[in-house]
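With one protein chain removed, the remaining protein chains of the complex are shown where they sit.
Per-chain numbering from 1; labels A and B assigned in written order.
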Amino acid sequence: MTFRKSVLKGTGTALSDRVFIKKKKKRDRRTFEKRALATIIAAFFAVLFLMPIILTVTNSFMSASEISSNYGQVFSTTDTGGKTYISEKVNLKFIPDIVSFSQYITVLLKSPDYLFKFWNSVILVVPIVGFQLLVAALASYGFTRYRSRIKEIIFFVYIILMLMPYQVTLVPNYLVSGWLNIIDTRWAIWLPGIFSPFAVYLLTKFMRRIPTSVIEAAQIDGAGEWQIFRRICMPLCKGCMCSIAILIFIDYWNMVEQPLILLSDEAMHPLSVFLSKINAGEIGLAFAVATIYMVPTLLVFLYGEDYLVEGITYQGGIKG
Amino acid sequence: MKKELKTPKKEKIKSANSLRKKGERGKRISCVFLSPSILGVLVFFVVPFLVVIYYSVVDNPINHSFVFLDNFRNVFNNGAFRQAAFNTMKFSLIAVPLAVVLALGLALLLDSKIPFRSQFRTFFLTPMMVPIASIVLIWQVLFHYNGMVNDVIGLFGAGKIDWLKSDYAQIVIIVLFLWKNLGYNMILFMAALSSIPKDILEVAVLESAKPRQIFFYIKLRYLSSTLLFVTIMSLINSFKVFREIYLLTGSYPYNTLYMMQHFMNNTFGSLDYQKLSAAAIMMSIVMVILIGILFLTENYFGKDVEG
Partner (left out) sequence: MLALQFTGCGKTDEVQETAGTQDKDYIYAADYQDLEADGYTTGSMIFGEDEKVYFAGSSEEGIKQLFSMDIGAGESTASPVPVELEADAYISAIGTDSEGNLLLGIVKYADTAVNIAADNVNAAEDDNVSAEDAGSGIGGVEIRKISLDGQTLESVDVMNVLGKVKDLYIQNVLADKDGNYYVNANQSVYVLKPSGEMLCELQAGTYIQSLFRMKDGTVVVGFYGDTGWRLQSVDLSGKALKDLNSSISFGYGTYQAGVDADILYTQDTKLYTCNLSDTEPTEVLDWLESDINSTSLQSVKLLKDGRIAALSMDFMSEQSKPELIVLTKKDRSEVSGKTTLTYGTVIVPYYLSNDIAAFNKQSDKYRIEVKQYGDDSMDDDARVALLAADLAGGKGPDLIDMVFNFTSLDKFISMGALEDLTPYLENDAVIKREDYFENVLNTYARDGKLYAIIPCFGISTIVGKVSDVGDKKSWTMDDTINLMDSKPEDTQILDYNTKNSILQLLCSMNMGEFVDAETGTCDFTGGEFKRILEFSNQFPKEVSNDSDSGFVDRIRNGQLILMQGNITSVQQFQMYEYIFKEEINFIGYPTIGESGSVIRSNGTTAGMNVNSKNKEGAWEFLKFNLTKDRQENLQLANGGFPTMKEALEKQFAKDVEAEYYEDTDGTQKEKSKSTWTYGSGTDNITMDVYSATQEQVARVREIIEQSVGLDGTESEEMLSIISEEAQSYFEGQKSADDVAALVQNRLQTYINETR
């Protein structure tokens, strides 16, 4: 299986857990070398991964004119709608010539438009995160308890629906929203978001790993389903729910397609839509907007990163 | 080795009878728990999907006359569709395993008690935060004909390459995809790695198992369900990378970048719903098969650790 081969290749250098006790000194040195190598590799990747975020932040302190002279042609379009050709050399520039707060002043003080859009993002995303979790928690519990063939099939359908690219159900989604008369209202974004199978899938995967003994013990003590759900299951799922919340948040915080199709009123569009259609005229503000836009994600990460790491798989030991 | 992997037998439950009675009620209650989600999914996901199926077998959404497989035949014979299907499959078959394997590698790397682990972990996650405008800008600047990468390879005397409009284009996109998704996959693996019972690893060490053996016989087995999970997540994300491809290269990119979503997006734009729907159904069928295989594989490899 090629799969395994590549696994082997990928990890050969990383495995440093040598366990032989003999030749202690030599072993220590080898471990040290390996660790140093591993650190260097990790550092290399870290730089690559960090580059865009650093670039976004540092460039937000450039003046609008400096930005457009650097990257203007990347975002300009021709009169026919095509991209213009970048005719001169373009380079990423990390350090501004002059540190300027003009972008922020414009975005935060002069044109309230961007703050409105930011607020739109919040209004659209927060209810989705909250209610998707609620609906998913209930459903996952339903999927976990008393597993049956039908439930398995339904669960499989959830997975398939979750995997569908957005294009597939674009038209019918619009139609259904039309039937429900929610087009051009936030409900058209909220409702499909709230009922998305994504969180159900993740949470069910998690809950199924909670040992049945825990639940059965409660059951013997006379707890009803609601109590088991509320008092046993939910506390165990807290970490997982947090990590799913982060994922959902990031997903919807970055949404572009849904608002464009379902909310024709531009005044309701979130900031992500603006950031996906930056053009040459707006590039001068884009980095400050992008930086402000990253703040909530950053906060969510800082607050919840540990959950993200520990949350997805059940930690209480794996027992049948 | 095998012995340790066996899970402890379930504890026999004493009062099985009373539980069975409760079970009947519980089953019904569990359906109540499911109902809001099922209702919502029906309305917002299943019904639209049924509409897609309906569209795929009628001549057009106005006339509604039944044509059975005609649309499928047309789409299947369509050169662009074939190109898109081929590209998408190729992309997924390369990018998804890479995303899984490299992420696992990174996870093991960070697992090996190097300094600044948690900082590295955070750094690897940052691509998830970066807004699309920055990503597009950076990739454009890096890989354009007059961009930075050509500048750098120019120093070594290599000729200019139009990265996004040549046969290298798919590599660029795979790099973009990996860059965006490795961090999260890595986190998933790290979580799974830390959940492997320490006693089993210790026993293995005591029994002089080689690291390679520990990895294959213990870690990988415990990771199998995470592997499936990461694969599914990567698959989802591999469809999402279209947004970046689109913004970088437009509706009709260089032909090796022309993905299934291009086909669907463009047929939607030209109001050809029947074509769009037939393509969508075919894609779903492939997906069902793919996920089915993944499930079976997981069952085969992972049964003994999960139960």
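Keep this in mind: contacts are C-beta pairs under 8 Å (C-beta built on N, C-alpha and C of every residue); 3 or more make two chains touch, one makes a residue touch a chain.
A quick note: this is a predicted structure, and the numbers were derived from the prediction, not measured.
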item: Contact set of the excluded chain (shown chains only); value: A, B
item: Full-complex contact with the absent chain, from B:S112, B:N265 or B:S284; value: B:N265
item: Contact partner of the left-out chain, one of B:F76, B:F116, B:Y168 or B:Y254; value: B:Y254
item: Residue numbers in chain A that touch the chain omitted from display; value: 77-85, 87, 112-113, 165-167, 170-171, 174-175, 178-179, 184, 256-258, 260-261, 264-267, 269, 276-277, 279, 281-282
item: Where the unshown chain meets chain B, residue by residue; value: 55, 59-63, 78-81, 83, 145-146, 162, 165, 242-243, 246-247, 250-255, 258, 261, 263-273
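Note that in this section only the chains that are shown with their structure count from here on.
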item: Interface residues, chain A side, partner chain B - complex; value: 3-4, 6-11, 14-20, 34-35, 38-39, 41-43, 45-46, 48-53, 55-56, 71, 74-75, 82-83, 86-92, 135-136, 138-139, 141-143, 145-146, 148, 151, 154, 156-165, 167-173, 175-176, 180, 191-192, 194-197, 200, 205, 209, 213, 216, 219-220, 224-226, 229, 250, 254, 256, 272, 275-276, 278, 286-287, 290, 293-294, 297-298, 301, 305, 308-315, 317-320
item: Chain A contact footprint on chain B (complex, rising order); value: 7-8, 10-11, 13, 15, 19, 22-23, 26-27, 29-41, 43-52, 55, 97, 101-102, 104-106, 108-116, 119-135, 137-138, 140-142, 144-148, 151, 179, 182-183, 187-188, 190-192, 194-195, 197, 205, 208-209, 211-212, 214-216, 220, 222, 225-226, 229, 232, 235-236, 239, 242-243, 247, 250, 260-261, 264-265, 268, 273, 276-277, 280, 283-284, 287-288, 291, 295, 305-307
